[in-house]
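For this view, one protein chain was removed and the others were kept in their places.
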Amino acid sequence: MSGIVLEGVTKRFGDHLAADTIDLAIPDGGFTVFVGPSGCGKTTLLRLIAGLEDIDSGRLLIDGMDMARTSPAARGLAMVFQSYALYPHMSVRANLGFALKVARRPGAEIAERVEQVAAMLNLAPYLDRRPAALSGGQRQRVAIGRALVREPRAFLFDEPLSNLDAELRAQMRFEIRRLQQQLGITAVYVTHDQAEAMTMADQIVVFRDGRVEQTGAPLDIYRHPANRFVAGFIGSPRMNFLGGAIADDYGCAAIGVRPEHLMLDPAGALAATVQTVEHLGSESLIHLRAQSGEDLIARGTQDPDVRPDDIVRLRFAPNAVHRFDADDRAMPATDARQEVI
Amino acid sequence: MTAVPSIRQRSYLRGPGRLLIAPAILLLVAASIAPLIVTIKFSLTDYRLLFPNSTGFVGLANFAHLLASPDFWPALINTLLLIAVVLVVSIAAGLALALLLDGPVLGRGALRLLVISPFFVMPPVSALLWKNLLMQPVSGLFAWLASLVGLPAFDWFSRAPLLSIALIVAWQWLPFAALILLTSLQSFSHELREAAQLDGAPPLAILRHLVLPHLARPIAIVVMIETIFLIGIFAEILVTTGGGAASTNLAFQVYAQAMLRYDVGAASAAGLIAVVFANILALFLVRAVGRSLEA
Partner (left out) sequence: MRTRRTNRAIVTLLAWGASLAIAFPLLWALLTSFKTELEAVAFPPRFLSFDWTLANYRNVLADGDYFHALINSVVIAGGSSALVLALAVPAAWSMAFAPTRRTRGILLWMLSTKMLPPVGVFIPIFLFYRDWGLLDSRFGIALLLAAGNLPIAAWMLFSNFREVPGEILEAARMDGASLWQEVVTVLAPLALPGIASTFFLVFTLAWNESFWTLNLATTEATPLTAFIAAFSSPQGLFWARLSAASILSIIPVLLIGWLCQRQLVRGLTFGAVK
């Protein structure tokens, strides 16, 4: 367990700036999630921490020591790859024990450790199989097991769940989190799925174009996004944005309202046409088009009695309006009550 | 994934990387670049082993002498003819065979074994078997086949030596063309073909508009690769006709000038012409393969 600190870390690939002077502190024992759209640099940063790529400039401190020139294994980190990267020609047992074998640990120690980890991950019945004979979920666990065996300072996960089907993904999400909490090992987890980030993280780091947009606890980021990008990226369905006259009323360039804060109200001031209604059973999503032209989504638990092409009126929940200035930065909530709409 | 380029960018590997590739490069330079330079040098000198005193720089005299000699132009033309005939025959027949084998045949495995065989037969064997067992006008099998249809036996090597050699070489390369095209055909998506059939396209149209364009690239590759090897056809000529004017080619001329006339200067000049010739053709291949590197 250790703290990982990045100071001014920069990485270029040719002309492309993948990481732009990143300053980041990854708390010890916590579960930190790097999230962002494709190409934002989150995977690059993970690989820089792992040591699979060289840092161009900046410092990478693990337990207070600058590891920028240290080889990956010597950093004491373990990685779970997106494609699992299991050794296809070795049995599960050999896969799990490989790192210890490379470190020339005695055979008995290797065997004991492998059994331990296999038991922890329910892999005992598969120890003598080859990866090709395993299901996706089983391979995933072997990949995690391989990392576990090394008793690393920190776990690094590179979108490990993206190759699994939805149900397995939900289940593994829970198991990975539970395992990490049980062992108390620092974890850095990369994903492009904001739902994964929200449900698993102690701390979320939102990336865009090689830069950190915001760092914070999931609910903090959800409730207080620092800018329009984060506001639109976190939360599904996406936050609704409105500009023009309504934004002027709120004294800003654009306002944002989450779907659950957009309510049908015959007395509401915002008019919109219903496009379509999605009934999910547990809730309904109403897709609308505002008179000012923006596409909106409203979310509610009731079965709303509306049909496509109906014209309805909407209001915003109190204190639920986010304001953004012309540079897309979040503006503080006004002191005056926001009962404009 | 994202635009993360090659993961193999470890700077500490660069040192050993250079070391590991050095011996290979060294051998290639020693066996190709270095002697080539010497060939160039020789081509500009009067160097005849039978007249050891007549050495000295003579500029382009060897080339002029060569271009004027009665052997040269036939050799050049024959080189081109050989390449052309072999390409056309091997690829046309190869294509036909590939189309057949791609179809609903029984025993494709065994058929592949039969078809691939000529490719692995050493040139002297091919040439002698064809010249003697098949093409010999008295007892050869072709003579017998001709007699079956009432035709006189054709004296292949007397009447059409170049064509005979071309056929032998085409026979050797046909399997290569057939297999490359077959592989490409089999990778041609079944779904595309079925979609076309559902659209009501007749088989011939499917062939013309879908399959042949798909095969354009592998055919180009086959043409380029065969050409590289066909410039240097040697053994078949040596072993059948000994390189008479009607069946000599550039490669054989170099051999003849050097080993039969001991004229190193002239032989080098001929060799250089062959190299330039090959390079022009090679230019296109490098581009085609270079493009496949990006793919």
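Note that the chains take the letters A and B in the order they are written out, and that residue 1 is the start of every chain.
Basically, a residue touches a chain if its C-beta (ideal position, glycine included) is under 8 Å from a C-beta of that chain, and two chains touch if they have at least 3 such contacts.
What you are looking at is a predicted structure, and each value in this text was computed from that prediction instead of being measured.
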Of A:Val5, A:Leu52 or A:Met263, the one touching the omitted chain in the full complex: A:Leu52
Residue among B:Leu163, B:Ile225 or B:Ala246 that touches the chain left out of view: B:Ile225
Interface with the unshown chain - residue positions in chain A: 50, 52, 71-74, 77-79, 81-83, 85-89, 98-99, 102-103, 146, 150
Residues from chain B at the interface with the omitted partner, ascending: 6-8, 10, 13-14, 16-18, 20-21, 23-25, 27-28, 30-36, 38-39, 42, 96-97, 100-101, 103-107, 111-130, 132-134, 138-139, 141, 143-144, 147, 171, 174-176, 179-180, 183-184, 187, 217-218, 221-222, 225, 228, 231-232, 234-235, 238-240, 250-251, 254-255, 258-259, 264, 267-268, 270-272, 274-275, 278-279, 281-282, 285-286, 288-290, 292-293
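Everything that follows uses one rule, which is that only the chains that are shown with their structure count from here on.
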Chain A and chain B, separation of their C-alpha mean positions in angstrom: 57
